[in-house]
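Note that one protein chain of the assembly has been removed; the remaining protein chains are unaltered in position.
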Amino acid sequence: MIILRPKVRFKVPIEAECISPDVFSDKSMDEIRKLEILYGNKRKPLGELFEIEEGQGDGETIKMEGDMSRVKHVGAQMSKGRIEIEGDIGMHLGREMSGGEILVRGNAGDWLGAEMKGGLITVHGRVGNLAGAGYRGSKVGMKGGTIIVNGDAGREVGELMRRGVIAVTGSLGEFTGALMTGGTIVCFGKLGGRAGAGMERGTILSFDRPSFLPTFKRSCVYRPTFVPLLLNSLRKYGLPIKREYLEGSYERYDGDIASLGRGEILVWVGS
Amino acid sequence: MQVNGVEIEDTFAEAFDMIAAKLLITARDEKWALHAASTATGFATSVIACGVEAGIESLVEPDRTPDGRPGVNILIFGMSEKGLSDQLMRRVGQCIMTCPTTACFNNLDGEKTVKIGGKLRFFGDGFQLSKRVDGRRFWRIPVMEGEFLVEEEFRMRKAIGGGNFLILGENVDCVLRAAERAVEAIRGVENVITPFPGGVVRSGSKVGSKYKFLSASTNTEYCPTLRPLVKTRIPEGVNSVLEIVINGLDEKSVSDAMRVGIESACSVEGIKMISAGNYGGKLGKYLFHLHKILGEKR
Amino acid sequence: MRLLLNTGRTVDQGVSMERGKTSSEYFEKVAVAFIHPDDMKELGIDEGDAVRIETDFGSTVLKCVKGGTEKGTIFVPMGPWANVLTGPNTEGSGMPSLKGLTAEISGTKEKVTTLDDILRMLGG
Amino acid sequence: MGEVYKNVVCPFCGCLCDDLEVVVENGKVVSTKNACPISKTKFLDHSKDRAKPQVRKDGKLIEVSMEEAINKAAQILKESEFPLIYGLSSTESDAQRLAVELAEFIGGSIDSTASTCHGPTIVAAQGCGAVKCTLGEVKNRADLVIFWGCNPAEAHIRHSVRYSVTPQGMYVRGKKERFIVHVDVRETRTSRMADMFVKVEPGKDYELLSALRAVIKGYEVGDVAGVPAEMIKQLAERMKGCRFGIIFFGMGLTMSSGKHMNIDAALRLVRDLNDHTKFTITPMRGHFNVAGAGEVLTWITGYPFAVNFSRGYPNYNPGEFSAVDLLFRGECDAALILASDPVAHFPIGASQHLAKIPTVVIDPKVSLTSLIAEVVIPCAIAGIESEGTAYRMDGVPLRLRKVVDSPYPTDREILEGILRRMKGC
Partner (left out) sequence: MLIKNGLVYDPLNGIEGEKMDIFVKDGKIVESGDGGETIDASGFVVLPGGVDIHSHVVGSKVNLGRLMRPEDHRKDPVPKTEITRSGVGYTVPTTYITGYRYALMGYTTVMEAAVPPLGARHAHEELNDIPMVDKGAFILMGSNHFVMKYVAEGDLEKLKNFVGWLLKATKGYAIKLVNPGGVENWKWGRNVNSLDDKVENYGVTPREIVRSLAKVNEELGLPHSIHVHCNNLGSPGNSSTLIETVGSIGAEMGGPGSGESTNETLKGTAERIHITHIQFNSYGGEDWATISSAAEEVAKTLNKKKNATCDLGQVIFDDATTMTADGPWQHKLYKLTGNKWYNSDVEMEVGAGIVPYTFKPKSLVNAVQWMIGLEVALLVEDPWRVVLTTDHPNGGPFYHYPKVIAWLMSKKAREETLGKIHKSALSRSTLPSIEREYSLYEMAIVTRAGPAKLLGLKNKGHLGVGADADIAIYEFKENDIEGSFSRAKYVIKDGEVVVKDGRIVKEHWGRTFLVNPKGELMDEMKEEFSKYYTVSLDNYPVQPEYLPRCEVVPCR
């Protein structure tokens, strides 16, 4: 295990996609210290800004400790291994990752897991806007993998999502799952307004009754077998899944009929 | 060799390669899961005329199914990948999708795959939804009752058909009782089924017939009514014979099933002998020697 | 009293901006809040009276102008006074929250906030 | 009688009216013809309230030589580790090109005022495209004109006369052959020109746009956003039934709740309508060359605003590299403000950071930002005192004119000066 701690309080943003098990795994401590990162617009060796030491544990785990709210792109495009973060972390964490695991005990910035393809991100804290979303101009956002947020999340979470699962225990901002074409977003807390705006396909599952866009049409109350299947598979992440959720009925809203209209918002109505 | 005083003939059951799929059917309660399961495994005693051989393998408690509802495992055996695939489509489509509240999951690891949900989805007429959970892909097909959840792909793997033993006894009553006990005991073994009605077959067959157009005919050697007329294998004092046919996913399951089946059968009074159907080693590559199977445990 | 705050352009704001942003005309045309007559009545204020407006982001005193907006909403021309009330968080969009803010309005005897006051808030 | 300049392009708003007559006597504009009140003031008062070269010393702005001010600006940018260049919209495209070059050279972020006006429009168009046309198409063909969340009567004063409501076009002869709709949260002077006013609940435009899309697809909706179902249906029928329709929209859509998603809905609505008839949409761009800033940035960097050069190549991300965000998060450590006045228009929570860091302002006039700046560099007024290209709201490029001499160098010359100094040292 490699442990990183910031040496100073960062005044400008850091771009550090080299902090990734894929990059670290075949490198010596010395080589890791020499990896280049961007401090504002200056290229600097990682070792100049972070204290880096080797800790107990397997070679594919990276641990970061401290205030890294300005450190961006950590774990970008990673495909294996594990990153554990104790403290706040900046934007683009785990962007386009395809495998491996990221665990944050703290808050994470915007574009968490944006356009990710696989792997798992768990955050115990607040998550910014556009988690699991697509970057501007992209046709598709998250294509696979799982994002678990034990806390609140911002706006446009899961925008343009095609596959994968995002589960949030706290509240979600406006436009959750906007323009999504597939995948599943589960909201255990409060679902913000305009959820599913423009969605073509996909599922938003809510245990709180949200306000609906006029372009979502109530279809029925039923028991979609898919829901207990999904919730069972999410149990391993320690989410607050109650027995009543598994056995209960759900009210289904079809939409967004302004768009293709094959998406759904499922709202739990009790058992 | 004897078990509980019953003679075990020193012979072997001859079994052959098949290919199998294991489906887990869930429903809101066991009743409806069983309706689907028994329909899906109906008319599936012998590949010769039914296309596949199938049966209910086990009941599954809700806490052990993916959707937390009561479930039933069924096994379906075919002779070829294509034949099995074809039958799976028909049976999932006609017997499970049609049955209220059911869902259908693959419950087997195997090297071959067959698209089931992936094809049935077209029944959804464009309104079907695809979902991935833990790397598995499912289809949600809208139906009048709600929606039918079915897995995109099912796995198939090499399996064994034709494991068997014969129960020979004084009369039909005790032989049938022994067969029932045997079937009951086999139900406790994983990954096997007994595809015949109630798990028992009375019309055992032999290869060939006097009629050119028939490839199999009644097992004359074991028909008590024909004893004087043919070369018989029925000892004196035996007036009825029943067979238990066992299909399983692997050799161990089949031999385990045979063992517990034989042992249970032997506990019934009036049973004289246990034998097995073999074809001289020409039909299948799996030979389950009764003595070996029963000896293993001791 | 809780009202919905919008900001935006007006001709007067445009013209006076071209006169000069330190000009008295700019102050006259921009340090104002357009309030619906019914709301004014409820607030107990007349045209030209000072009102204090407070949002989640800040608080300022403006001169009341009658009308030019719907009941339940107030309108403040874009400019430094509006800026005290608007929200800098763009929520990942680049666009701050400049319209549709919830504001608390009350009549006040205080003087209208001056440009110098605002510059002081800026720390300049 | 002074010198008369005809067909001058107005450097105020995105209309770029190019029929102004400007009379100049003794190096001063004395009168204008065809100009709107704002334009007229801009021309007539061009010499008033001018900025002076200043550098802050001991907390006070002290007048210095141009040379010193430019040197100081270069020094600030050179020392910065994460600088921001912001503004660009009130100058011509050559200056904008140099601003991009400077941003690239210093590895900074560059953003135009678009991020706080039609940035959301761009973001939405990047998602789904847009069906646009030049203003002459509207004049010649549009029999249905919808103003949505904009108030041209106050912000684009001659728009309705030159392009959209009253002009005699090739196939549509004047207002009587056009149906004008105004959709807004309040009645304004623009509503008075309209044949139909649709009052939408504040912050509910997204709902109304979506509902229109659904109705056009054949679904029924109830009352939405305070608009009766019957009216929504009527409007949808008009949209489908016109020969050539256009939506002009403004900050009532881009700034209100929903932001770029409002525009997304509007763009898709128009796209859908092209299955039935010809329908187009055009944003009402505010500053006279904010469109040009987007064009220039795009052809040099690939991206229209919110671009960062830290990596030595352009990176784009509104919400990350847009000015308000960089300031609100307190990330940039120096700023160059060109041809705009963020302190006059940004939420104070963003401007506060500008006051904290060394800020260089290039502006012809005393701007509010110049009052909190470290360095103030006065410049010629583009379009009055210097020429160059500006892009109209519909993308049509026009050449701005110089009608009087300036006591100050042009934006172009100042930026060249800064670049020269930076490359030199």
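Lettered A, B, C and D in written order, each chain numbered from 1.
Note that contacts are C-beta pairs under 8 Å (C-beta built on N, C-alpha and C of every residue); 3 or more make two chains touch, one makes a residue touch a chain.
What you are looking at is a predicted structure, and each value in this text was computed from that prediction instead of being measured.
Q: In the full assembly, spell out which visible chains the left-out chain is touching.
A: Result: the unshown chain touches A, D.
Q: Which listed residue, A:79, A:98 or A:138, touches the chain dropped from view?
A: A:138
Q: With the full complex in mind, choose from D:133, D:185, D:227 or D:375 the residue touching the hidden chain.
A: The missing chain is touched by D:133.
Q: So that we can see where the missing chain sits, which residues of subunit A does it touch?
A: Output for subunit A: 134-139.
Q: In the whole complex, what residues of subunit D lie against the chain that is missing from view?
A: Answer for subunit D: residues 6-7, 9, 18-19, 93, 97, 101, 104, 122, 125-137, 139-141, 162-163, 168-171, 243-244, 271, 274, 277-278, 280, 294-295, 298-304, 309, 311-316, 387, 389, 391, 395-399 touch the chain left out.
FYI, only the chains that are shown with their structure count from here on.
Q: Check C-D against A-B and say which one is joined by more contacting C-beta pairs.
A: Counting C-beta pairs in contact, C-D comes out ahead.
Q: Pick the chain whose C-alpha centre of mass, unweighted, sits closest to the average of all protein C-alpha coordinates shown.
A: Of all chains shown, the one whose C-alpha centre lies nearest the global C-alpha mean is A.
Q: Hey, how far is the Cα centre of subunit A from the one of subunit B, in Å?
A: 46
Q: What positions in subunit D touch 2 or more of the other chains?
A: If we look for residues of subunit D contacting two or more partner chains, we find 123, 257, 318-320.
Q: Mind pulling the subunit B residues that touch 2 or more other chains?
A: Residues: none.
Q: Based on which chains are in contact, what kind of graph results: line, ring, star, complete or other?
A: other
Q: So which chains actually touch one another? I want all the pairs, not just one.
A: Contacting pairs: A-B, A-C, A-D, C-D.
Q: Provide the residue numbers of subunit A that touch subunit D in the complex, in ascending order.
A: 11-13, 15, 38-42, 70, 91, 110-111, 129-130, 135-137, 174-175, 178-179, 194, 197-198, 213-215, 217, 256-259
Q: Spell out the part of subunit A that touches subunit C in their complex, as residue ranges.
A: Touching subunit C from subunit A are residues 110-111, 128-130, 154-156, 173.
Q: So in the complex, which bits of subunit B are touching subunit A?
A: Residues 26, 28, 66-69, 101, 103, 127, 129-134, 138, 140, 146-149 of subunit B touch subunit A in their complex.
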